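Missing here is one protein chain; the remaining ones are kept as they sit in the complex.
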Amino acid sequence: MLSLRVPKIKLERIVIISQWRAIRISVYSIASAFLIFSLVLFYEGADPLQAFQNMFSFAFDPKLGLSLTIHRAIFIMFCTMAFIVPLRAGLWNIGMEGQFYMGTIGAFFIAYTFPNYQPEILIPLMIIGGSIAGAAYGAVTGVLRGRFNVNEVVVALMLNNIAFWIVYLLVVGGPWAGIAESSSRPLPNSAHAPYIFNIPFTFFLAIAIAVLLFFFLRMTVTGYKIRVLGHSETVARISGINQVTLFAFAMTVGGAIAGMAGYHMWAADPAFLMIPRPDAYKAIGDLTYWGIIIGLVCLLNPIPTIPASLFISSIITGSTVLVRRMRLPFGLDFLFLGIISITFAAFQFFYNYRLRVMRR
Amino acid sequence: MGELLTQRSGVINVGIEGLMLFGAATSFLTAQTFDAFAGFLAGTVVGAVFGLFHSILSVSLKVNQIVSGMGVWLFAMGFVTYWADRYTGPLRVSIPKIAGLTPAVFVALVILVALWFVLNRTHFGLKTRAVGENPAAAEVSGVNVVRIRYICTTVGAALCGFSGSVLLLSYLGAWSHLPTKGLGWLAFGLVMFSLWRPGILLAGSLAFGFVWQFAISPHTIFPGFPAPLPVNRMLPFLMTIVVLTIISTESFRKRWALMKPEALGQPYIKE
Partner (left out) sequence: MRSADSPNILEVKGLVKTFPNGVVALDHVDLEMKRGEIHAILGENGAGKTTLMNILFGLLKPDEGEIYLNGERVVFHSPIDAINKGLGMVHQHRKLISAHTVFDNIILGHPRTGRIIEKNKLRAEIEELCRRFGFKIDLDARVWQLTAGEKQLVEIIRALYRGARILILDEPTSVLTPPEIDGFLQSLKAVSKSDITLIPFVTHKLPEVFAISDRVTILRRGRVVKTLRTSDATIRSLAEDMVGRELTFELERPLVQMGKEILKVENLSAMNDKGLVAFKNITFSLHEGEIFGIAGVTGNGQHELAESIFGLRKPVSGKIYFEGKDITKHGVLERLKMGITYVPPERLGVAVVGDLSLIDNVLLTYYFEKPLTKAGFIDYKLAKNLTEKIIAEFNIVAPGPGAKSAHLSGGNLQKLILGRVLIKNPKVIIANLPTQGLDIAAETYVRRRLLECKKMGIGVLLVSENLDEILQLSDTVAPIYEGQFVRILNNVNLVKEEVGAMIAGAYSRRGTVYA
């Protein structure tokens, strides 16, 4: 289909992809996104270098955007890890949005039921509650796939929408409604996340989980089994690895981590501390899809997700400055994120093919 | 309908929401400057463009179809916000109505019949169905798998773009931030729910649509109807999951031929 006259470029299929090559592709795709966005900036009459400088300085400035950057980064880290674990077993966890919503419900449920507990007890309970809710949701997808071979992507997408409406049911004019009709009651004070060096403790929780996952996948038998399963279901079968249980397990773990994000998002951001209006919490739900992209960029390795999440989150936070301070048209920040998504998708092509220039 | 055609040829396009967004935005802006017809046309064309993009990525370049679709969707969200949000506001042109319904409804019905006819009565439709089931077998029978998938995906996406135009021009009449509000996902579920048959699709879309709107003010029809809005909104998705599970079980497979297109979502690799 694609062929150029001079010089001739041949498309060659790659069977195995080396680690370095994959990393290079990830880097290239981000770089290209920056390039394309620069073009847009030019078009709008702005200086790209200055724009990027503003973005990043805002995002990392402790007095301005840094706390927001870190907060969102933590959120994305959770989502990314929630995506990575199932994919290691070969399952696409597109259902993080739903698991996040369920985690929110789980955490808030605990908070509202036991508002008078000490923070030391309440907060871990909330996290556990959120995890269990998210895990259960993930398990549904996992079991349906393992037992009945129903495509997990479709189930997850449907579940996402369902979960959205469950939250709606509880919050908008429902049992959890607050003063404003469409958002929830605020969380009790003891539920607020404590800060260490001005950083919500969930940051350390996320890092701990990342490290734990790293060792889990590398060193434990179950982690090994998951990896083998992800590479080849046939080899797993011949080696006595049980697909059904592992699928359910992987999705449950993924769901649990996404559920934790449900606690973090609201309880660790002073701007929220409750469940906001539907479009606001939907916007956060949409953020979960970044987990997919960052997960793929990090090649399913938990440790790089830490810097990668920070990076992406700085872009998310920083790009708002483009609109506000530099008076650039509204929506430019969204656009940048959109460009990153689509260039990344396009660059996936390089996983499968190598371009070879042939001299005639 | 667009996604139904695409999936019948074996390609999953999860970017429906994005295509609708693009269609809506493009047609809105076009209609503001030109007229309604141009708006519809523009929306459809934009849909086709992105359908082509998705085809190139998933069919020729063998990129994972889910990733590609998501890429389109996320990009659409970003781009459309950037492009059209500054024009937030009502539409300046109005669409003539026929018998209280917008002409788009009639267009849709015509397309539905055409879709049914093409799929079941033409050679092209037969080839498409074959490609969705077993591309290797189709290839051996002389079917150009790649071409069929391209056509189905692009046309399907064009229809999605058109639906975005319809949404905006005929119903909403004004632009706001991300107006599609999850309808694209509803459509995705609907395709699966309809078991890839145009007839069921019609029934399903009426049912889904009814439930969706019914949820807003159930009291007008059934006073005292207990289920609140969110529950009704959840129903279509729940029903889709249930249906999918049922048709995936062995016993169902043996009795009915209503399985999903076998090769759905799998890239076609020539030996």
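Letters A and B mark the chains in the order given here, with residues in each chain numbered from 1 onward.
The working rule: a contact is a pair of C-beta atoms (placed from the backbone, for glycine too) under 8 Å apart; a residue touches a chain by one contact, two chains touch by 3 or more.
Given the structure is predicted, the values throughout are model-derived calculations rather than measurements.
Contact with the chain not shown here comes from a single listed residue; of A:49, A:211 or A:235, that residue is A:235. Contact with the undisplayed chain is limited, among B:54, B:127 or B:149, to B:127.
Counting over the whole complex, chain B has residues 121-124, 126-127, 129-130, 133-134, 136-138, 140-143, 257, 259, 262 touching the chain that is not drawn. Mapped onto chain A, the interface with the missing chain covers residues 15-16, 219-222, 224-225, 227-228, 231-232, 234-235, 237-242.
Criterion: only the chains that are shown with their structure count from here on.
Rounded to whole angstrom units, the spacing between the C-alpha centres of chain A and chain B is 26.
Those residues of chain B that touch chain A in the complex are listed here as 12, 14, 57, 60-64, 66-68, 70-86, 146, 177, 182, 185-186, 188-189, 192, 228-231, 233-234, 237-238, 240-241, 244-245, 248-249, 265. Those residues of chain A that touch chain B in the shared complex are 1-2, 92, 94, 144, 148-151, 153-155, 157-162, 164-166, 168-169, 172-174, 279, 286, 289, 292-293, 296, 329-332, 334-339, 341-342, 344-346, 348-349, 351-353.
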